[in-house]
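FYI, not all chains are in this one, though none of them got moved.
Chain IDs A and B follow the sequence of writing; residue 1 opens each chain.
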Amino acid sequence: MTIEQLDSLFDRLFPICRSISGHGLRESLAIFAEQMPLHLESTPSGTQVFDWTVPHEWHIESATLTAPDGRVVADFADHNLRVVNYSAPMIGKVSLEALRPQLHTLPQQPDLIPYVTSYYQPNWGFCLTHNELNQLIPGEYQVRIDSQFTPGEINYGSTLLTGDTAQEFLLSSYLCHPSMANNELSGPLVLLGLYQRLLRWPKRRFSYRFVLAPETIGSLCYLDRYGEHLKQHCIGGLVLTCLGGPETALSIKLARNEHCLLNQLVRRLASERPQQWKIREFTPCHGSDERQYCSPGFNLPVAQAARTVYGAFAEYHTSGDTKEFMQVDQLVAAIDQLEQLLLQHENSGVFERTNPYGEPQLGRRGLYPNMNSPHSHAKSTDSLLDGRTQLMAMQWILNLADGQHTLPQMAHRAGMPLSTLLAVVPRLEEADLIRFTAMQPEEKPCR
Amino acid sequence: MTIEQLDSLFDRLFPICRSISGHGLRESLAIFAEQMPLHLESTPSGTQVFDWTVPHEWHIESATLTAPDGRVVADFADHNLRVVNYSAPMIGKVSLEALRPQLHTLPQQPDLIPYVTSYYQPNWGFCLTHNELNQLIPGEYQVRIDSQFTPGEINYGSTLLTGDTAQEFLLSSYLCHPSMANNELSGPLVLLGLYQRLLRWPKRRFSYRFVLAPETIGSLCYLDRYGEHLKQHCIGGLVLTCLGGPETALSIKLARNEHCLLNQLVRRLASERPQQWKIREFTPCHGSDERQYCSPGFNLPVAQAARTVYGAFAEYHTSGDTKEFMQVDQLVAAIDQLEQLLLQHENSGVFERTNPYGEPQLGRRGLYPNMNSPHSHAKSTDSLLDGRTQLMAMQWILNLADGQHTLPQMAHRAGMPLSTLLAVVPRLEEADLIRFTAMQPEEKPCR
């Protein structure tokens, strides 16, 4: 996925008026389905999913708010955010005073239009800049919101890249915000970029499941259908959100399941490379679909990855959340960094020695100096002169590869950087000295 | 229980010469049985209870020590403490020199009479103030201790306030010290006050067992009969002792079982409200009947509550431990504070979500803003303006109500005050979103 391809996709997706249901959602999913083999599914309106009921679809044709002097002060045709998302239909004349409660603005950011939704309770309303509000003249306003609620469905799509095992890593993002960049399109575009990277990996220990669905209700519908499967197979996951913007580090909101491998790995990385990785502790109080994946009945080891995170940028949920704010090259950087994380996660699990009794004889494998002399004390093998670091990393892994220790736990016990241990894992696997141990989602490594 | 009622009961109980057996004990139990439906029981002398043998009853009619000049220097009729409790009978003439080892005084507190006992080895003796001792003249003293040991029994009483479950909280105090206030009557009187409070609770999750027995041998007799029952049902408990005196905070000596709910709760309270609650770590080296309840074969989650604690006040085990030292209004304050503790303990256990999959839809229950707009970010519901604190408390509980977390553990993970979480528990129960999970004494929440 080149930066140009991402940029072009962004430009097709941005103008679409998405919501948690309806044409805009389907159109957006179809665009992603051109780029990756999405299996598209839906759940009908009225379906009970856990504690929720799937709402009717929301369709909107047009909406205008016309001032007493005939000037159109808000027009859905200009900007998707002009109308409350899921606004009820409304036609009529309303005095400025009666209109005020239906008008949403941002007094602190007087040039931006807010993003307002009311999915589950009928409301109608418009969104203005605060400067526009201040210039409204008294009198009767003509309101026309040509929307409707119709039985339909919630749409979502997913695909699976199979690996050596049936254990799955979940990558999930959401499609439902109209015309916003960092807090909408950054997530699905990075998900697509990761799909294309992982497709080319020569080997995947895990299978990778990619999910695109509207936030909250979409992931609930997905869990309604695949939650039991995920409970049995999901050994890690990331919700992708807000991956653009000016921040240089990526930050991970840890999974609720405190000791899962992904949390262990990310904690270690954040301590070793704080410029690259920041930690946010788990909270159910705000966030994205990890709130559903981490609900107590599922408790999937799913974390959330972000860069310039909701709540930490003033443009959040406003017309200011644009491509210029998001920056497409930050998405490429996120794809790069998250691909590395997934590679490290692949090698960070639990290993077992093929023959766990005694030390292996490394010398005959060229992994240890065969002659024990004053010179060899500083060597790790007969041929390498990089000191004993690599040898020590191998010795620690060979000692702790007992099916009980993850690689971050080994790094902790060895007092060595995780990256040093990760670097020798392939050599030990090639030498058939250790083998990867499939994780049991309910048992390992989440103890 | 008004302060006047407590005061009046105190005045009836104080003069009685209690011991670990005999008339004074029975008379005292009978007075408490007027106020609460005590089931009175006994264990006969000579019975083997664990490592102990129930002693004979001790009866005393009179005791005088008469100086060579005919002056009575110690008279049991004046003060119960004048004679060693469980003193053997003795009639005879003894020189001052031979008498000295039988006379007990407090050189550091020359105006107070000490409290001395010798339950399990025959001894005779008198207790004097040190000033009295210093004024004794040489010569032959007439000793007359008209006591006897007779086969009888150890008496004790208990009652149960039933609750929603058969799981029991134990409230235990002791009756055996004659004519002392803080270290004797404060405990049983607070126990009675709590009985009357809990009787009026509209709902009790747990059953509450109230026990009055002589210290050590009495609780051993009780455990001999009910220990197995308590092992199966007791999920918490408090030994009540020394609840009067000048200290403002109550202090809790934690149960041996380090992780029991009561310990978790009290540790949290002591950190959040240090003016109200102090912690004493468990020790088997001194204390009261929790030493028996927490012996390794029982290991009941029983703590001990006190205010001005044994060893920390100079009047301990002396004639100075009077009503004036104890103060009846401190008992009322203790009843108030312990009732609050028991209420908090009722709601501090383990809860489960009724439907644990996904987040519940709080909006349709009036617990969450239905419209997501810039204004609602600071609200917890459409109608409340108290910020998001209450909503966050609900979200944390709904996320951690998995049958694995106690409320103090939730407070720790959420970084929120326990009281904030406790405040929303009833709303979540009323909304049928969570249900209380009965604790297994051997398993939960003592992990």
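Here is the rule we go by: contacts are C-beta pairs under 8 Å (C-beta built on N, C-alpha and C of every residue); 3 or more make two chains touch, one makes a residue touch a chain.
From a predicted model like this one, the values you see are computed outputs, not experimental measurements.
Undergrad: Count every copy of the one sequence in the whole complex, not only the 2 placed here.
TA: For the whole complex in this structure, the answer is 3 copies.
Everything below uses one rule, namely that only the chains that are shown with their structure count from here on.
Undergrad: Could you grab the centroid distance between chain A and chain B? Build each centroid from C-alpha atoms only and quote it in angstrom.
TA: 54
Undergrad: Spell out the part of chain B that touches chain A in their complex, as residue ranges.
TA: 353, 355-361, 363-364, 370-375, 388, 391-392, 395-396, 398-402, 414
Undergrad: Residues of chain A touching chain B in their complex?
TA: 49-52, 84, 104-106, 114, 116-118, 120-121, 123, 216, 220, 223, 227, 256, 283-285, 291-292, 294-299, 317
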